[in-house]
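For this view, one protein chain was removed and the others were kept in their places.
Showing subunit A:
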Amino acid sequence: MVCQECGVRPATLHFTKIVNGEKTEFHICESCAREKGELIPGTSGGFSIHSLLSGLLDLEGAGKGKTAAASTAQGVRCEECGMTYGQFSKLGRFGCSSCYKYFDKGLDPLFKRVHGSTAHVGKVPKRAGAKIQFRRQIDELKGQLQQAIEQEEFEKAAEFRDQIRKLEKEIAQE
């Protein structure tokens, strides 16, 4: 079935609204649902980006079927704020930053769907992130080192190697 909003993508969200016995059916794709936010005709409130996310999270569970693993996942609890994965999947929001750690296993598919990616590559807090920045620099230098070796530019390669060693030393001292 094609999405009734854009008429292009397949409809993946289906719901029915009944008001005074009058039944209205909606078939839309995720993209249109996200774009429309709470404005999907005929729905009053409750259909926000958060409920859409919770739909996605439920799909994750449903995809695996009702296995023991899936129901255990629902019961996983964040030890810092007490939120369970089940609550998180209903609310579509985390209770605290530690939830990311406790719910980690279920997050990759969600982030992949929402962002098309699972790892941060942007700004890093200077104070807390010194190590991360060193590590990123080292990764970059390793790439350059590899390239220099492939192109047989050994003097350059030696320079990169020295820089890497220096940074690794600095990390160890931190």
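Here, a residue touches a chain if its C-beta (ideal position, glycine included) is under 8 Å from a C-beta of that chain, and two chains touch if they have at least 3 such contacts; residues count from 1.
The rule is short, and it goes like this: contacts and distances are computed from a predicted model.
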Complex member absent from the view - protein name from UniProt, among "Protein-arginine kinase", "Ferredoxin reductase", "Sugar ABC transporter substrate-binding protein" or "Nitrogen regulatory protein P-II": "Protein-arginine kinase"
Interface residues of subunit A (partner: the chain not displayed): 6, 8, 31, 34-35, 37-39, 48-50, 53, 80-81, 83, 91-97, 100-101, 107, 110-111, 114-129, 132
